[in-house]
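To start, I am sharing the structure in question, which I have written as structure tokens.
The other protein chains are all here in position, but one chain of the complex has been omitted.
As written, the chains take the letters A and B, and residue 1 is the first residue of each chain.
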Amino acid sequence: MKGKLKKIYKNPMFFIFIIILIFYAPLAIYSPGESRNRGVVTAVGIDKLGDEYEISLLTFIPTINQSFEEQKSIISGKGESVAQAVYRAQIAMGRKVGLFHAKTTIVNEELLQEDVTQHLDYLSRVASLPENTVFVATNKTAKELLSLSQISKSNTGLKLEQIVGFNAENLYVTDTSLEAFYEGYYSDVKSSIIGYLCVEEEGSSNVFASVEKASMSEDRGSDMSQEGGGQQSGKKKESLINCGKSILLKDGKMAEILDVDMLNAVNLLNTKSLNQIIRIKDVEKNGQILNLDYKVLDKQVIKTSKFENGYPVFVAKVNLGINLVEVEGAKEDVKFNTELSDINKEIENKLNNQIKGNFSKAIDMLKKNNADVLEINREFFTNNRGEYLNFIHANGGAENFLRHVTFKLIVSVEPD
Amino acid sequence: MTKYISARQAGIIAFLCILANKFLLLPSYMFKDNKSDSIFVMILLFALDFAMLPILLKLKKEFPEEKLFDILSKKITKPVTILFYMIFGVYFLFKTLIIVDVVYVYLKQQVYQEDFLAIAIMSIIPVVSHAAVKGIKTISRTAEFFLLLVIIGFVTCLGFSLFTTLNMPVLFTTPAKVFFSSIYKYTFSFGDFLVLYLIIDKIKIKKGEEKKLYKFSLSAMVLILSLFVLYYAKYEVTSFMHNDALSDILVFSVRFNAIGRLDIISMLTIMFIALFEVEIFCFAFCDCVENVFPLLSKPFIVAIFDISSLLCYFILIQKYERIVSLFSSWLSYVGIFINYVFPIICLTIALIAYFSRKKYEKLVDGGEK
Partner (left out) sequence: MSYFNVEKKVDEIKLTLNESSDFAYRFFDRNNQKIAFVYLKSIIDNTLLSESIYSPFQLFEGKFSIENIQNKIIKCADVKVIDEDQAIDELLDGKVILFTNFSSKVIAVDILSFPERVPSEPPTSPVLQGPREGFVEDIQTNVTLIRRRLKTPNLVMKTLKIGEESNTKVIVSYLKNIANKKIVERVLKNLSKIKTDGIIDSYYVLSFLEEHPDSMFKQIGNAEKPDIVVSKMLEGKVAILVDNSPIVLTVPFVIIEDMQNSNDYYTNHHYSSFIRLIRLLGLFVAVIAPGFYLSLQIFHYNILPLNFLITIADTTQGLPFTPFLEILFIFLLFQILYEVSLRLPSYLGLATSVVGALILGDTGVKAGLISPPGVIIVALSKIALYTIPEQASQITLLQIIFLVIGGSLGLAGIVGGMVYFINYMNTLDSYETPYLAPYSPRIEKDLKDGLLTSSVTEMNERPESFSPKIKERNHD
């Protein structure tokens, strides 16, 4: 026994294990597990309400014998700064805030009136809010949107994450994460686009689409009382609408709200952006006056940047593969008249004008805001570096460059 | 049971040394000065670093069985050698501290979410000390055992990052002056072949096995350069926000979120590489002290390493900002010495030995004739 002890005594690793057992294992024995100490936040809302900031955390707090949805609640805290608001929310929660699983960050329009990065600073630098969370804005408060997103879930099966996921893939096409916002913000042109979700009163003229369900009102009543925020009784019913809008940010501030058509126009040069309908009116074909809807199925873009007479010229050749999807005003079925699908000169001209008109509006809007979300600067920097650098040096820096660029758009369409 | 390590094992040690202190903070830190041109700075520094390898092999050829300490003592006197070894000791100690600190901060933010100093000390020191006492053979064998895991982890991180949106980094924007001053500024992160110089007598290189050393070293450099390229392709302007390069390039692989958090791959890879690196540097530090003070026993020297590293950590470093400033301050002089002065001295010694050998052989041949 003594010999054995001596052998063990001689082995320093045994000592280490004993130290672990004595000093560390009690920690393990008493430690209740992280999930009991932390509220797992899946979405963060930041609102500016006058001089105060309100943080709303869609939090999952495990409770016995409750379903997943029942265990989710919105916990909010107010303060003079975001850090203070989070601190207060944490006190209200009674647990440490864990932002690691946050998938969405929502801010209200008021917060976007000033440079939003200063309000995100605490969350992303200290509180470890992941940069891959989707970053969206809303017209009402983020808290309201979070509450409504829970109702939407129970009524239509739409989750907030699903909406933003759908938008990111089909509508915005570009990445609208927090990281993408920062990339734009810290670039030379300091501009980026983020998503926008609407909270609208039912029947509002702003709503271009809505989702209805029979038991909506009943469900909402119960949900809201549990969440204890968002709506007051007697107020007109509101719902979360995927209005398809997005926000153009310049210097971290809101510059413009882009509707679906404007967004599509901005995305004209983005080959991934296909999911759009182009409508042309009053086309004469086979002796009939028709309204035609075309769907873009394929897109090829060739970009060229050059300097002509010392001025930047950006030429984009866009080749669209389109398909006729709806005919209005035809006397016979389109199926039996394949000629209707042909694209004649008139149609081509009309489509051309329509696309160019929309793009021109988009460019004007971007020029007005000095917001180069099309990465025109980068294009010139890469291809015409010397001239570009001289030009921006002489003409007020990279930020103003877009204003001086002449755009030439060449569109060709063909049936796909 | 042989006391030597194979050329492959030596290659693996070089591989790990090259990877270790460049895969977290460095891409972000270098961006501040050189923007995406850091890639070229890396290529240049790697090229300079790589020159140490043929010099090592030349030295090994001229002095096949001799310890570096003995070679230097004979050629440049013992006191100078002792001074050299003391500089080496400082180099290894601080390099260890920098790796530990960078990885500690990463783990604190991503894995533990709070300070876990007591846990880190308990997880690192016993393992590292045990390995250092057991010697380079044990360390190199263990590194060999985990090599595949480390490579798979690293390549997986790089591979998954391809599934995110990547932009071609904007290159050639840094002025030449800034570019070349980086050679001085970041030199402390290089000089990774020094460990092999210290264990030159313990490496057994059979004929034709030199290429294994080159192969592993080049692979590590390619991996690091790929990391730099992918990192800048992903982040570029926001790279100042992303201090954990290897982990951060994984974060946006949204497509794979269905299987959950992929960061675990980078976490494990980072932990393994860092731990091996600290083991190697701890051994190298002990080797330096052992040569300067030959009467001290190995466990005693390891204890010195443990205590001095803890003291240095608490007194000098601890804060992230401080480590970053240390990086490019006086430690750069140590880096310059290790990277440029020391290899030149070794090359000179090797060449003198080579020519005197040739001369002797000529004389012998002449005599025989």
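In the analysis below, contacts are C-beta pairs under 8 Å (C-beta built on N, C-alpha and C of every residue); 3 or more make two chains touch, one makes a residue touch a chain.
Just so you know, these numbers come straight off a predicted model, no measurement behind them.
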{"item": "From B:Lys211, B:Arg261, B:Arg322 or B:Lys362, residue that would touch the chain that is not displayed", "value": "B:Arg261"}
{"item": "Chain not shown, touching residues in chain B", "value": "1, 6, 8-9, 107, 110-113, 116, 119-120, 122-124, 126-127, 130-131, 134, 137-139, 141-142, 144-146, 257, 259-261, 263-264, 267-268, 271-272, 275-276, 279"}
{"item": "Hidden partner interface residues of chain A, rising order", "value": "7, 11, 13, 17, 20-21, 24-25, 27-36, 38, 40, 42, 60, 62-64, 68, 71, 98, 100-101"}
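Rule of thumb we're sticking to: only the chains that are shown with their structure count from here on.
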{"item": "CA centroid of chain A to CA centroid of chain B, Å", "value": "42"}
{"item": "In the complex, chain B residues that touch chain A", "value": "109-110, 113, 118-119, 122, 126, 129-130, 165, 168, 170, 172, 235-238, 241-242, 251-252, 254, 299"}
{"item": "Residues of chain A defined as touching chain B within the complex", "value": "12-13, 16, 19-20, 24, 98, 100, 124-125, 128, 130-132, 175, 177, 179, 182-183, 186-187, 378, 381-382, 385"}
